[in-house]
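What follows is a single structure, and I will ask about it in a moment.
Taken from a larger complex, these chains appear in their original positions, while the remainder are omitted.
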Amino acid sequence: MYDIEIHEMRRVDLEGATIIDGFPSVGLVSSIATNYIIKLLDLREIGVMDSDGFPHVTLVRDAVPLSPVRIYAGERTPKGALLVAFVSEFKSPPEIVRSISRSLMDWAEDRKCKMIISPEGLVVDPDLKEKAELSDIVFAIGSTDQARELLRERHFQTFDEGVITGVAGMLLIEGRARDFDVITLLAEAHPNFPDAGAAALVLEAMDDLILGVDLDAKPLFEEAQRIESRLKEIQVQAIPKAPKPITKPSMYG
Amino acid sequence: MYDIEIHEMRRVDLEGATIIDGFPSVGLVSSIATNYIIKLLDLREIGVMDSDGFPHVTLVRDAVPLSPVRIYAGERTPKGALLVAFVSEFKSPPEIVRSISRSLMDWAEDRKCKMIISPEGLVVDPDLKEKAELSDIVFAIGSTDQARELLRERHFQTFDEGVITGVAGMLLIEGRARDFDVITLLAEAHPNFPDAGAAALVLEAMDDLILGVDLDAKPLFEEAQRIESRLKEIQVQAIPKAPKPITKPSMYG
Amino acid sequence: MYDIEIHEMRRVDLEGATIIDGFPSVGLVSSIATNYIIKLLDLREIGVMDSDGFPHVTLVRDAVPLSPVRIYAGERTPKGALLVAFVSEFKSPPEIVRSISRSLMDWAEDRKCKMIISPEGLVVDPDLKEKAELSDIVFAIGSTDQARELLRERHFQTFDEGVITGVAGMLLIEGRARDFDVITLLAEAHPNFPDAGAAALVLEAMDDLILGVDLDAKPLFEEAQRIESRLKEIQVQAIPKAPKPITKPSMYG
Amino acid sequence: MYDIEIHEMRRVDLEGATIIDGFPSVGLVSSIATNYIIKLLDLREIGVMDSDGFPHVTLVRDAVPLSPVRIYAGERTPKGALLVAFVSEFKSPPEIVRSISRSLMDWAEDRKCKMIISPEGLVVDPDLKEKAELSDIVFAIGSTDQARELLRERHFQTFDEGVITGVAGMLLIEGRARDFDVITLLAEAHPNFPDAGAAALVLEAMDDLILGVDLDAKPLFEEAQRIESRLKEIQVQAIPKAPKPITKPSMYG
C-alpha cells in the first residue's frame, strides 16, 4: 500500500548491530524506553524513515525540527557491540504497520544487523492481575530457536500464549519467516497514558540482555514526570493545529 | 485487489494430497476442526499465506509467534495419502475472500493436490430446526460430478438449496470452474461462539470421508472447554492492543 | 474500476443469438423471468461472468454450486433462432454497473449476437396509477431506429419519458452508441419483493417479440409461490453467514 | 482520477465554434438554458462525454435513451458562426469536476473552437438582495483580457469579487491558464429548484452576446411549468430504481 523509504544522512557500518524498535505501543513503553536509551548512551541521528502514510506532524525538540520516525546509532564498543534505534512518538495508521515492519527488516538484513528488540507494554485484565501478581515481571518472546535459547539462558519468563499487535508483532513473524532474531520484551503497562514504570522494567531487561552497561533506570521515573508535563504543554499547540478532513473548503478573500 | 503470497519454509512433495480449508467460518467450526486435526495427526508447519489485507495480529502459541494464516502438512501414509491444512484464527475482510480462494486453488493445482475439503458451520432457523431435527446431520456439497458421486457413495446427505459464503463458497465455484474436487461439509453451529460440538460432527464426517483413522472426537469436547477459557485470557491482551484507525495523531514529546 | 471477465465452459456458435439480460432489477422481474425461460426452454449453462466486484456468495441449487452471474444458451431452432441468457440473483454494487454493461455488450458484438432484451420492473406512483390504469401494460424502449421500428410493428406501447437505471439503462446507452439493438421491456412491479406477476407480463411480451413459442406464463404464478417460500428458507443460512466488514479482528486460540 | 472520454458520432468541422457549458448548476440554470437553446435552434446530437464517474442513469426522452452528458451542434450560419452545446441533467460527483473541465477544454482547443460560455445561477443573501436590487441583473466574468474587453464593450456588469464552484469555475481557471476565452454569465437563482426565470435572464444575455437571434425567452417560462410537472412524473420511476450501495447482498433463489 504505502511506500516506505529509509534515508541515511550518515552512512555508518552497522554490521552486527542490535536494533531497538521504538515505534509507539501500549503505554508508549517503546517510545519512552528508546528515547531514554538514545539520551543515556548519546546515540546520534543517522537517518529517517519516511512515508506518505505517516502523520504529517513535525516534532520540535531543542529547537530542531524532527521527522516522525528517526534512526539513531551509537559508537561501536571495544567489544564490537553497536546499538541502532528507530523511534517515533506518533502512532501510525494500522494499514501501514506491515509495510513498516518489512522495510525495517529488509534494512536490518541489508545492513547486516544481527537482532531486533521490541520493548513493549502488556495490558493485563485486573481480575487476572490480582491472582497472578504480574506487575514486576518482564515476559519475552523470540522469533527463532536461537533467540528462544538466548532467553532461556538469561532466565527470562517466556510469553507462551497470547496476541501481539502492531510493529512488534509483525517483526516477530517476519523474523521467524527469515530466521532473523527478533525479541519482544513485555512489561505490564497502563494502556491509556505514558507508563515510565513499565519502560524502566523493560529497560532493565534490555540492559541485562544486550546493553550490559548496568543502566540506571531510576532517572527514568523522574524523567517520566517531566515527560508528562511537557506532553501537556505541547498538546496545547498540537491539538488545534492537527490536520483534519475538510468537507467544505474554508475561504478567505 | 490484494496480493496473496504463499511462502513455503519446507518444500514437500504434495502430489495427490487432500487440503483442509481451516479459514474461520460460522461457529469457528473450520478453525477448531482443522487445529484439532493438526494436533491429533501431528501435522508440521510448512509455510504461510501472506497478504497486506490480513489482520496484523501475531498469535503466540507455545512461546512461538505464528502468522495469521499457516500451512501444515503431515507424513504420507503407507497407502500414499497426505494431508495439508490451511488454518487461521482471525476473520479476513470480505473483499479479500475471492483472492484467498483463487490463490489457494492455484497453489493446489500447482502442487498437484487432488481435493479440498471445507469443514463449515450452518446456521438453521430455530423454527425450521424443530421440524427438521437437523442437529446431528452433516450436509455435503461437491464442486464436480466426481465429488458428488463420492458423496453419494459414502451416503452423505446433500445440501440441495442454499447459500454458502466466505472462502468455502468461493472454493466451490472455483472448483466447479476448474473441474477440481472441492467438498464442503456442513454441521449446524452456533453463529456467535466457538462450537466444538459442530466441529466434532464435521470431524467425524471428515474421518469417514478421507482420514480413515477412526478418529476419536470426544477429546474435542474437553478441548473446547480449554479453548474457551484460553480464549478469554488471550482476549484480555488482544482487545486493548487491537489496531484501530486513528483520526488524530497521538503524541508524546 | 473493476475487471469483468467472461469464462465460457462450452464454446457455442452464437451468431445471430438474442441475449436476455437477467441482472436483478425492480421486483426481481429480470431474474424471475430469465430463470423461468432457462427452465422452460431447458437452456444449458455455458459460462460465467466473473469479477472481484461481485458479491462473494455461492448459490447452491439442486446440490450444485453456482456462480453469482451465469450464462446459459439453448439449442438453435430450425429457423436459426438462438437464445442466450445472463442471470444473477444478487444485486451488484452500483459502481460496477457500467463495467458489466460494457463487457456484456463487447461480448455480444464479439460473438456476433444480434440483440439484447432486458425484462424490467417499473415503479409507478400510486396516484398516477389510478388515473392511468397501467397495471397490465408492458412498455418498451429501443436503442436504435431499427429496434424502435420493430417495437412499432409489434404494437408495443413506447416508454417516452423517464429514467432507466442499472444494467438495463447502461445497455440502452451502449446499444445506441454502437448501433446495436437493445430493447427494454417494462412492467409495473412492486419495488420491495419478487413480483412474479410483473415477470409473467414481461415474459408474454418477450414471447410475442422473440420467442414465438406461445409460452405459458401461468405456471410462473405457481412458481412464484415456491420461489418465495424457498427464498425464506435459504435466507436462514444466508443472513448470518453474509460477509460483513470487520473492524476488530475476531480471535480464537 | 477518472478518465473522461468524448465520443463523436458525427464528425463536424467545429473551427471557430462557441461552446455552451450545460453542466448542471445552481437552480439548474445551465441545464435549462442549454436545453432550451438546443430545442429552439434545433441543434443535433453529435456525440457524448463518457466516464465511469458519471451517474449510471439513462434518461429517456421522446422514446430515445440518452447518455448522461451529450454534445449537440447546430448549422453554421452564413456569417460562419456555429454553436456547440454540452448538456447534462445529473450532477456529477465533485471529484470529477476538474477532469470534466480539462477534457472539455482540451477538446475545445483540439477542435479549434473559439469560446466557452457558462450560463450559471447565483445565490444571493436575502439581506443583501434588498439593498442591492440584483434580481434582474446578469453578471459576467471573463477568463482573458480579450474576454473581459468584450464584456465591457457589451456593457455587462462584471462579477468582481466572489467564488465560482463546479465546472464553470474550473473552466475559468483553465481558460486563464491557456489564454482561451471563457465567459460565465450569472443570474440570481433559487438554489433548491429549477429556476426558469434565471435561465431566461441568462439566455437573453447569451443572445445579446453570441446568438444575435433576438431570442424569445418567454416560451421558456411556459416550458418551465411543463418541465416541473414532467420532472415530478419522472422521479416516480427514478427514485425507487436509483442505484444505492448494498451492504448485504439481496438474494432470490
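We call the chains A, B, C and D, going by the order they appear; numbering starts again at 1 in every chain.
Here, a residue touches a chain if its C-beta (ideal position, glycine included) is under 8 Å from a C-beta of that chain, and two chains touch if they have at least 3 such contacts.
Being a predicted model, the structure only gives us computed values, none of them experimental.
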Subunit count for the whole complex, all chains sharing one sequence, 4 displayed:
5
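Convention: only the chains that are shown with their structure count from here on.
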Chain A and chain D are the same sequence; what rotation (0 to 180°, nearest 5) superposes their CA atoms?
145
How would the chain C/chain D interface be labelled, same or different, where same requires over half of its residue numbers to be shared?
different
So, in whole Å, the Cα centroid of chain A is separated from that of chain B by 35
Express in whole angstrom the distance between the two chain centres, defined as the mean CA positions of chain B and chain D.
57
Provide the list of chain B residues touching at least two other chains, using ranges where the numbers run on.
57, 59, 61, 161-163, 230, 234, 238, 242, 244
Name, in rising order, each residue of chain B that touches chain C in their complex.
1, 24-26, 28, 31-32, 55, 57, 59, 61, 89-91, 93-95, 97-99, 122-125, 128, 141-143, 148, 158-166, 169-170, 172-173, 175-177, 191, 194, 227, 230-231, 234-235, 238-239, 242, 244
Tell me, which parts of chain B touch chain A in their complex?
7, 9, 48, 52, 56-67, 230, 233-234, 236-238, 240-253
